[in-house]
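Complex shown without one protein chain; remaining protein chains in place.
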Amino acid sequence: MDTQTLKKLLSAVSKGETQVDEALSELSNLYTENIDYANIDHHRSLRKGFPEVIFGQGKTAEQICGIISHMKVHENVILATRLDHEKALAVLEKFPEANYFEDAKILVLKKKEPEITGRGTIAVISAGTSDIPIAREAAITAQVMGNHVETVFDVGVAGIHRLFEHKKLLEEAVVIVVVAGMEGALPSVIAGLVKSPVIAVPTSVGYGVSFGGLTALFAMLNSCSSNVAVVNIDNGFGAGYMAAMINKS
Amino acid sequence: MDTQTLKKLLSAVSKGETQVDEALSELSNLYTENIDYANIDHHRSLRKGFPEVIFGQGKTAEQICGIISHMKVHENVILATRLDHEKALAVLEKFPEANYFEDAKILVLKKKEPEITGRGTIAVISAGTSDIPIAREAAITAQVMGNHVETVFDVGVAGIHRLFEHKKLLEEAVVIVVVAGMEGALPSVIAGLVKSPVIAVPTSVGYGVSFGGLTALFAMLNSCSSNVAVVNIDNGFGAGYMAAMINKS
Amino acid sequence: MDTQTLKKLLSAVSKGETQVDEALSELSNLYTENIDYANIDHHRSLRKGFPEVIFGQGKTAEQICGIISHMKVHENVILATRLDHEKALAVLEKFPEANYFEDAKILVLKKKEPEITGRGTIAVISAGTSDIPIAREAAITAQVMGNHVETVFDVGVAGIHRLFEHKKLLEEAVVIVVVAGMEGALPSVIAGLVKSPVIAVPTSVGYGVSFGGLTALFAMLNSCSSNVAVVNIDNGFGAGYMAAMINKS
Amino acid sequence: MDTQTLKKLLSAVSKGETQVDEALSELSNLYTENIDYANIDHHRSLRKGFPEVIFGQGKTAEQICGIISHMKVHENVILATRLDHEKALAVLEKFPEANYFEDAKILVLKKKEPEITGRGTIAVISAGTSDIPIAREAAITAQVMGNHVETVFDVGVAGIHRLFEHKKLLEEAVVIVVVAGMEGALPSVIAGLVKSPVIAVPTSVGYGVSFGGLTALFAMLNSCSSNVAVVNIDNGFGAGYMAAMINKS
Amino acid sequence: MDTQTLKKLLSAVSKGETQVDEALSELSNLYTENIDYANIDHHRSLRKGFPEVIFGQGKTAEQICGIISHMKVHENVILATRLDHEKALAVLEKFPEANYFEDAKILVLKKKEPEITGRGTIAVISAGTSDIPIAREAAITAQVMGNHVETVFDVGVAGIHRLFEHKKLLEEAVVIVVVAGMEGALPSVIAGLVKSPVIAVPTSVGYGVSFGGLTALFAMLNSCSSNVAVVNIDNGFGAGYMAAMINKS
Amino acid sequence: MDTQTLKKLLSAVSKGETQVDEALSELSNLYTENIDYANIDHHRSLRKGFPEVIFGQGKTAEQICGIISHMKVHENVILATRLDHEKALAVLEKFPEANYFEDAKILVLKKKEPEITGRGTIAVISAGTSDIPIAREAAITAQVMGNHVETVFDVGVAGIHRLFEHKKLLEEAVVIVVVAGMEGALPSVIAGLVKSPVIAVPTSVGYGVSFGGLTALFAMLNSCSSNVAVVNIDNGFGAGYMAAMINKS
Amino acid sequence: MDTQTLKKLLSAVSKGETQVDEALSELSNLYTENIDYANIDHHRSLRKGFPEVIFGQGKTAEQICGIISHMKVHENVILATRLDHEKALAVLEKFPEANYFEDAKILVLKKKEPEITGRGTIAVISAGTSDIPIAREAAITAQVMGNHVETVFDVGVAGIHRLFEHKKLLEEAVVIVVVAGMEGALPSVIAGLVKSPVIAVPTSVGYGVSFGGLTALFAMLNSCSSNVAVVNIDNGFGAGYMAAMINKS
Partner (left out) sequence: MDTQTLKKLLSAVSKGETQVDEALSELSNLYTENIDYANIDHHRSLRKGFPEVIFGQGKTAEQICGIISHMKVHENVILATRLDHEKALAVLEKFPEANYFEDAKILVLKKKEPEITGRGTIAVISAGTSDIPIAREAAITAQVMGNHVETVFDVGVAGIHRLFEHKKLLEEAVVIVVVAGMEGALPSVIAGLVKSPVIAVPTSVGYGVSFGGLTALFAMLNSCSSNVAVVNIDNGFGAGYMAAMINKS
């Protein structure tokens, strides 16, 4: 339930169009709704500007469908992340109006298109072909949350001239999400070129001492450029969310 | 050298007030100035909106003084971080106009007060008494970079009611820096209450499996609140810098 | 064999109802019974108040059935933990009177309902939907051991107001088991609110630097609340057992 | 401020012996008192049955004295842990009535002897001579919190017959604290002999792959006895506190 | 080729029964025989008293059969370790005279029974039911190498009285192999009781912070008993081999 | 596109045989060609002497075929590494002229045989049978890049006399690639015998504390011979590439 | 108290030369003697063939002197390890008849020379100059325990021909202790040459990824030679003790 829906309800009450008891019942669900396996935090859209996001990993398709059903009553847009192919099919069968992005493993259910409310452009840059799914997870999240997003893929530091072709976008973006695995050097190089904040996302791409993304994570936290902050490995969603929050703050 | 200084120089050239050769010489130093042990990046104020910051650890007092001397010609404000007491004394002797903040181990040399150019307030919150030095490193950095900063110290999760007294500040801040050691739980709790972006700073406070801040770092990267991004352990400077960039973007 | 059974046997001997040789033979098995692949510790119910618990992982269904057969002669309740679906089916075929809890992967075989012998209530709280199986492993263990147990699921720190609705239960419980993955912050917050001991259980829920539960484990060991002790990752059984011992001590 | 003091104040108000304004002022300090570098949680004695404990590491002697001064007004007993020799001297100069335990690095300031309120005996057992300081930190903490404590030192598993001489104490104790470094095997062996809960404390004693206590910590978390829960490395204070809470719950 | 075979060959040459050329050819293979994917070290039986052992993991069934074929010409006993079920079947089809021990994943091909050449008994003790396969790998290896071996399984430290029933065996054995997972405490306890050398084998049994056997390994290396040396995790073969070498040295 | 092709094009332009527009179009692709999921760096052959190599892991067969199609226009030889059996079949169907090396998981597509341009011989040595696939990955890479390569397999340090038979090769080689898993000791021993540079490749062969190759990696980095540098675990390709660069530098 | 002393006492009792009460008193101290900070295990010489060894690290000079005083009554030889210079001086002042070995940090107090009771020679080999102190700790321990010991220092694998000059000693020794830091390769090479058991001691010599001896430790546990078992980092004492036990078993 967003602020507008709430205002409408309260106006209706003040005008006598809605009974106090009716309103009370609806509002009482605003805080947390307990559906046995989940304690849905409906208050979150009001408090945080975006409803709770469903973390798909470790939940059954049935649980996810149940949560969507309850959220759908109150929210304009629902996001489920880390949803594998099989679970997504089960959810799509029940909610055919949803969109599933296979590579990014993200499912979006929108009642209407999100309004663009961000202050400017969010750039999402990825270092290698294998980093694209995480970069797309970030981009889709930010778009769904009402932001203009531009993406540039496969511009790693081993051929650094490829990056310079996109200097204009880098300089204009309000916030930049940089996705990289292996040695994770791209955020440092990009952050050294611009004055906007950079959200770095390490990916689990690599082998041997890439340690499933730990090396990239630590490299990014050690960035010799100071306008860099970091999210968890493969957390494209978190980076997109954080970028959206910055673009709106 | 900031944009205004540059414009003035170019105007002077166009009006014939400054000779081309003279201007050339001055501009040629804009990029990098090599002083044997350092390659000063004067171009950085133009490119990034704030001059290069001197990382004091691992440099001698002589090297630091040398770099300050060269930077002082072009910049309005100079920041040196991770400066221990002894080196600071040596620098203060040469530059008595500088301010040294003992606990935060930061030295500031300002030609004039920085203008407040940030969009709103940056809140800096710390969990325990021992986290204060890092919190102050963040706060001073953000202030020097032209931001309005408010601080709240010692509001850890073991007595969570202490936090709720500051709810208004948390809700109004454009960006929040949260500093915590040990289990590093505070950023999750705060980020769950607000819609602004949270920059989390793990500190090396603790013993045993605090692993010098690693546990707090990993806990923060695992935050179940999504509006959190993280910087290196004890990197108060980086958090203040990142917050400043967000507040200006 | 519990204390009552033992008394009865000794009384029977003293009254001449049971022959010494007969009693001797029965008692000689009290200590350890060697069945080739296991050395069953029948003495444990006397020594520890609860019989040996079968650790299902790494044993074959045949071995588990064999151990149950030997234990059933002497014990009123038998517990097998970490039993996957397939093994459980094989055991249930042989012991259809047993109950298998699929999500908690625990099997219980009771001759009669356990008497409630604990001093008060044990509360079992979990942070997220995905932590429920481990929370239930703890709750079932404590119940089977003769305790009154209350559970609250999905009250993580990202929406901390959800927790405060259960303040009364938290304050009344003799001991609280808190189950959490990811940043593992919930035990600190809960322990800060109460005077009872808190047993914290880290879960392997998460990805990236959750390190399969290590981050939650270390965060819990670093708790800034002092009434917290910790068990192994995903060790719901151990937490329930420890809570039962505290509630009875 | 404990419950009795609070009752007395409220009675005085009800009888008109104390003015409302006066009482208000006193009570307003009950929650948190902000003394610049600390946010003292006076409410804690009421909420948790024991006042906030001062974590000495990372605070200056001046800060510690300041906190003691403010706490002394409201509390009967004050505990400061991890206080090195030098800081302790400075505190003792200001508060000569305090006791400092050099090896346990703990300082106690009591207005009167704590009443024994625990249900039974707490046993504190240590494996080696070098583990004694941590064992004493646990014992003193539990004693100060109003418990009867018995200690047995230097009964490691390399000469396991030394342990069996203390079987009676082990069987009678309501809760047992076991302190061990190196391979950390003692808690498993003891917990296998008794039905009471065991709080295991790993110590940083050892070299090479003792990893400053990590090996002992992990061994204890892997205990094949189930009535074991663990606290942080060298956290004698936490173990004593937890044992006290169990003995009173 | 063992020393006796070699002597016979040389005698035959000295007596003219074998031609020098013939002997030369046979001896030239004694050192290393290159069969494309392996460089078989036939010299090893002479140098080390036992032929090269085939490490089955990471080799194909074809490669293993090929190596056996070449070794069979010169050796009385061939051992292949870490051989999974499928590969073992393929090898047994080609060498039906071999014995495969399913749980220990070891295959033995003997031309004749090995003579008992060890000085005394080797005891192999294991802590839990799940440690049995590794204990058997050690026992079979030592037996095949010509030693008298006795085994005791499932005598873990949580019920330490089970161990004392075997005190006579422990005191008489020339060398003791102790196999344990989880907290790995058994070798310390046993080594504290005897004067013979103890070879400790950590197993990967456990979950959470057992770290696949690392915790047991480190605990064993930290043993407060000094007559303990350790081999790699799950390396039952190595322990049996080392014990055999000690028993023969 | 190599230097010769470029010269020919420029000559053709200077002679008027090729129109400027035509040349421009061809050259514009020289830098980077963006094919949606990849940003192919055609400039690399000019800059680095060998075209970009396709990292097969984490790319789909379709993506790999797409990249090959675009590269084939400009390059004489194309290399794809870490290509599993299934993907290789799909690529071979589309490019039947390619060669796939199953054990080394490498695919080579050559328009013509590479000219031998290296200064001398590259020796590739491996310690065990299980290290052969990585050794072959190194050897094939170096051959394809125009070098004379000699290989010696299965000469580990447990039978060090096997190594000395190859002393002549070791002394003559311009650069030596040494591949080893487990304790990773072979590079130290070989480097101690020669004056040429040694590229050490740790492999993930082993179990327990081999840590998937980390132990070998760290051992190699600690080599007490100084003419050793190291590449990532299982990075046979990188070692072959580096050796080729040294042999040509 | 060793077996001979005990026999003498018992004979004296049987002959009436010693009163039962007198003997009782003396024997009662045989088991454990509690001297406040230590629980001395006098029974150990009988049980294990050598008295308890004093682990000097973490004990004060006073404690060490106290323990020596009590042990001296019953034992012929007393060993204290890990004793730094300062503590050793304090001990020598009180027990001037003791010998202190500065580099090995070991102190020996002998009533008479130990009789050589081992079956043969123990060889102690070290890889580098910096490993000598640990090698000497092993050698002294084994000598004091009644063994013939031969040492060879500085024969690391970077110049492997240095090792071969000592082949005869290696082949004749009953057991070999090999001490090495950095890549820890020497035990594998030596064990490959002989049939005797090898006790490997990793040392903390090195920097960077030597990780204070962990790399050497893991390399040794991964040895491709099977007659190797390992002790803790820098545990020369343990290796000497283990070798002595093997040489006597």
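Note that the chains are named A, B, C, D, E, F and G in the order they appear, and that numbering of residues resets to 1 at the start of each chain.
The working rule: a residue touches a chain if its C-beta (ideal position, glycine included) is under 8 Å from a C-beta of that chain, and two chains touch if they have at least 3 such contacts.
Note that the coordinates shown come from a computational prediction; the quantities given were computed from them, not determined experimentally.
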* Which of the visible chains would the unseen chain be in contact with across the whole complex? -> A, B, F, G
* Structure fact -> Of A:40, A:64, A:91 or A:191, the residue touching the omitted chain is A:191
* Structure fact -> Given B:214, B:229 or B:243, the correct residue touching the omitted chain is B:214
* Structure fact -> Touching the hidden chain, out of B:188, B:232 or B:247, is B:232
* Chain not shown, touching residues in chain A -> 127-128, 156-160, 182-185, 188-189, 191-193, 206, 208-211, 214-216, 218-225
* Just the residue numbers, please: which parts of chain G touch the chain that's not shown? => 128-130, 132, 153-155, 158-159, 161-162, 165, 205, 207-210
* Structure fact -> Those residues of chain F that touch the unshown chain are 47-50, 53, 119-120, 174-175, 192-197, 199, 217, 221-222, 226-232, 237-239, 241-242, 245-246, 248-249
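Just so we're on the same page, only the chains that are shown with their structure count from here on.
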* To do: Give, as an integer number of Å, the spacing between the C-alpha centres of chain E and chain B.
  => 61
* Length of the line joining the C-alpha centres of chain A and chain D, rounded to whole Å -> 44
* To do: Just give me the whole-number Å value for how far the CA centre of chain B lies from that of chain D.
  => 39
* **Multi-chain contact sites of chain D, meaning residues that touch two or more partners** => 128, 158-159, 192-193, 208-210, 214, 217, 221-222, 232
* Structure fact -> Every touching pair of chains is listed here as A-B, A-C, A-F, B-C, B-D, C-D, C-E, D-E, D-G, E-F, E-G, F-G
